[in-house]
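All protein chains but one are shown in place.
When the chains are written out, they are named A, B, C, D and E in that same order, and each has its own residue count from 1.
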Amino acid sequence: MTKSTTDKTTALKLASEEDLSERQQKYFRVCEEKLGFVPNVLKAYAFNPVKLQAFMDMYNDLMLGDSGLSKLEREMIAVVVSSVNHCYYCLTAHGASVRQLSGRPELGEQMVMNYRAAPLDARRKAMLDFACKLTAEPAAIEEADREALRAHAFSDRDIWDIAAVASFFNMSNRMAAAVDMRPNDDYHAMARQG
Amino acid sequence: MTKSTTDKTTALKLASEEDLSERQQKYFRVCEEKLGFVPNVLKAYAFNPVKLQAFMDMYNDLMLGDSGLSKLEREMIAVVVSSVNHCYYCLTAHGASVRQLSGRPELGEQMVMNYRAAPLDARRKAMLDFACKLTAEPAAIEEADREALRAHAFSDRDIWDIAAVASFFNMSNRMAAAVDMRPNDDYHAMARQG
Amino acid sequence: MTKSTTDKTTALKLASEEDLSERQQKYFRVCEEKLGFVPNVLKAYAFNPVKLQAFMDMYNDLMLGDSGLSKLEREMIAVVVSSVNHCYYCLTAHGASVRQLSGRPELGEQMVMNYRAAPLDARRKAMLDFACKLTAEPAAIEEADREALRAHAFSDRDIWDIAAVASFFNMSNRMAAAVDMRPNDDYHAMARQG
Amino acid sequence: MTKSTTDKTTALKLASEEDLSERQQKYFRVCEEKLGFVPNVLKAYAFNPVKLQAFMDMYNDLMLGDSGLSKLEREMIAVVVSSVNHCYYCLTAHGASVRQLSGRPELGEQMVMNYRAAPLDARRKAMLDFACKLTAEPAAIEEADREALRAHAFSDRDIWDIAAVASFFNMSNRMAAAVDMRPNDDYHAMARQG
Amino acid sequence: MTKSTTDKTTALKLASEEDLSERQQKYFRVCEEKLGFVPNVLKAYAFNPVKLQAFMDMYNDLMLGDSGLSKLEREMIAVVVSSVNHCYYCLTAHGASVRQLSGRPELGEQMVMNYRAAPLDARRKAMLDFACKLTAEPAAIEEADREALRAHAFSDRDIWDIAAVASFFNMSNRMAAAVDMRPNDDYHAMARQG
Partner (left out) sequence: MTKSTTDKTTALKLASEEDLSERQQKYFRVCEEKLGFVPNVLKAYAFNPVKLQAFMDMYNDLMLGDSGLSKLEREMIAVVVSSVNHCYYCLTAHGASVRQLSGRPELGEQMVMNYRAAPLDARRKAMLDFACKLTAEPAAIEEADREALRAHAFSDRDIWDIAAVASFFNMSNRMAAAVDMRPNDDYHAMARQG
């Protein structure tokens, strides 16, 4: 872990409560090798290895596990939710992922700024409309909203996954806002060439 | 998976993807013994034991683990967030917890309906104001909001915990709304006598 | 009137301006006999018998007078409006009425928490959707909203009554919020067993 | 009921359910003599004399009865509430009252359009700020809001009256929106010269 | 320019930075001759003739230039946008224009208070619905919104003009709010007789 990335990842001063497990330490080393850095969200949680592990387990299952949704689609949901919530951390980190996975920098920008400006097919538009409504007005979701997804050939398992990713980022956006989580600088320049 | 876990707990039809682990099966049995039922949220996640485990690990750490916040305070945050989001599942289940942990049925109702109507000391009022703002306007959180908590003698670790509980229920509320999660009927009558 | 129920019904200190009329005193005695207590809203208005009478006349006509809507339906509207407005007093008192009139405790809870979670037929759903929109966005009501009610066989007189009950509770919710009106404790435990 | 009361005052077709009482008929004749017309809100309620009486009793006590607030102040509250709710009926009828009672046409317009543009002293500004918050966010009213009024020498009885007038128009605005109540044309030209 | 109209047109103290051009001085003289006064918005911008000219050029093209929309329709859009934004200056000045151009004082009032209360044909209703949505939720405009206008025989050039007028008043409303721009008193009594 280079010094510059260990500076100040949140506005809170939290003493380390326990050492990272060996598995966690290894995970961090793999991040540095593959990404060039450990994402600051992991460092933010690292003061408590139990909390870190719970976060990683849920995140990795949702974003990388089996799903009818592609990894790009899951990242698009993450960014659209974060756009509604104006979350600097998640827009930075997951905007980079959309650019990278799609190979289309402008798609990342459209998800960050306003997904309605993107040239989406009707199925993905419906998926993002659901994520957006679930974020902005969860109390107003009704069976008709689920039916709109089924009409675009999303299975009930797909609906679970759309809901789970959108819900997870409603948690992460708020966690990042609450503690002023700072994204790694490295994200900004990533995948900017189409 | 026992038959009872396949009862209509959500609006989705999800086939069981794998058997619950022995540890999970035991956990369900303990719920039935102690509570008299398995909370439907667990049954809803049970179609996929990996997702169930990730949910349980995060939930149990947040709501039952070490914290400067009492269990009652964590439940109060859960209910106030769920009130802003009008989440039927979480208001039902966690409203019951507030009634039970506090021994004051009206306190549970106040958290469900409008926490500003409750006779709270200034410290708990500040805690719930933060949770409420983080829920309704996450983008507007600033250092001044954290300072308001510190002024009531919340430590930075306490702030993390307030944020983490409030954020978690912003996830759970949306998951419940998205899939129309149904609370167990048993909650309604629980702890209604002060 | 037992002592405990005369304590502090609002945050205002209002001297009694005139004695209650004999008819009003009798009404209060009937409340004590039938309900076991005088609803605090009546005590709150009692500082001025003219205001009390105007409130009672309007309330009794709306909630108990002739109407194509059943008493339960009127109480459901009252609670849904109060849920949008997060009114502790009215949710407590009228939530109890829904539980009592329906014999279904969970229906009262659903009206309090989010009526969209209740298993309603399409006609009652339309009735509550209208009450909810009239509460949240009165300026946006258009002929199409009245037509939606007529399509479910509500007469124009029924529409008047839906509107009148919803409008009345938009008044009462604000009055209760403005003066911090406290509901009688007795409501909390009422009709909790289905 | 005279023919004039059946003119299209709302979007609903409501058959007259009973004759007006003699007292009500006399009241309507006095309106015609003094104002030159019967306000359409009264004609709208006239299909049912019990409802009409309840409305008139509450209205007359609130707007014309004893109060620490002047009649102009009560009309100003009525218009500010109706401005937040964009109520065509009440802005038209009560905007005219503000013009007339104040002798300042521009004051009526300012209440209709945006009370913050009016040259108000701090006390009246506080009164209207309270009415505006009570209208837009009733759930957020707290003791501090009442204290802000007391700091401007409003008594608790004045606070009741501010609250009661603001709450009443939150009812009337919604009733007017729900049934598309049409104001008498006569109001538009009234008191336009300062 | 009479003295009373030169008083205080905004809350800012701005020294004149340059003399008005001859053309601008002539324009002001024409205003006094034709209208009886120079609109205060022009005086507000007059501290800087370059800014004044840019404002006048854009305004005159939009509101008086060639368009498929009538002058009255453009003024109706101006007032509806200003109603959403509660802009005292623009509601006063352009409300007067609607009254004058239409010869129907009540139409001006309806645009100021709530355009949904006006008896509009479906085409104009669609035009104002678009202006209203563009004002309140610009991020949510989609192709379907443009299609709704085309379905009422608005050409793409008409759509540009509807958008341009609505957008311009979203600018002017905010400029007026930011500097507390005061409308000329003369507007209030203009065109009040139908």
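Note that a contact is a pair of C-beta atoms (placed from the backbone, for glycine too) under 8 Å apart; a residue touches a chain by one contact, two chains touch by 3 or more.
Keep in mind the model is a prediction, meaning the values are calculated, not measured.
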Inset, instruction - Over the full complex, note down every shown chain the hidden chain is touching. - result: A, B, D, E
Inset, instruction - Based on the whole complex, identify which of E:20, E:72 or E:159 touches the chain you can't see. - result: E:159
Inset, instruction - Based on the whole complex, identify which of E:107, E:175 or E:190 touches the chain you can't see. - result: E:175
Legend entry - Footprint left on chain A by the chain that the document does not show: 83, 86-89, 91-92, 105-106, 109-110, 112-114, 117, 180, 185, 188-189, 192-194
Inset, instruction - Quickly run down the residues of chain B that touch the omitted chain. - result: 139-142
Inset, instruction - Since one chain isn't shown, list which residues of chain E touch it in the complete complex. - result: 11-14, 50-51, 53-55, 57-58, 61, 65, 85-87, 130, 134-135, 138-139, 141, 143, 146, 156-157, 159-160, 162-164, 166-168, 170-175, 177-180
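Keep this in mind: only the chains that are shown with their structure count from here on.
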Inset, instruction - Chains touching chain A and chain E alike, please list them. - result: C
Legend entry - Equivalent-chain rotation between chain C and chain B, CA atoms, steps of 5 degrees: 180
Legend entry - Residue-number overlap at the chain A/chain B interface, same or different (half cut): same
Legend entry - Chain pair equivalent in interface to B-C, over half of contacts matched, among C-E, D-E or A-E: D-E
Inset, instruction - Report which interface contains more C-beta contacts, comparing C-D against A-C. - result: C-D
Inset, instruction - Could you give the separation in Å between the centres of chain D and chain E, each centre being the mean of its C-alpha atoms? - result: 29
Inset, instruction - Going through chain C residue by residue, note those that touch at least 2 other chains and give them in order. - result: 86-87, 114, 139, 141, 180
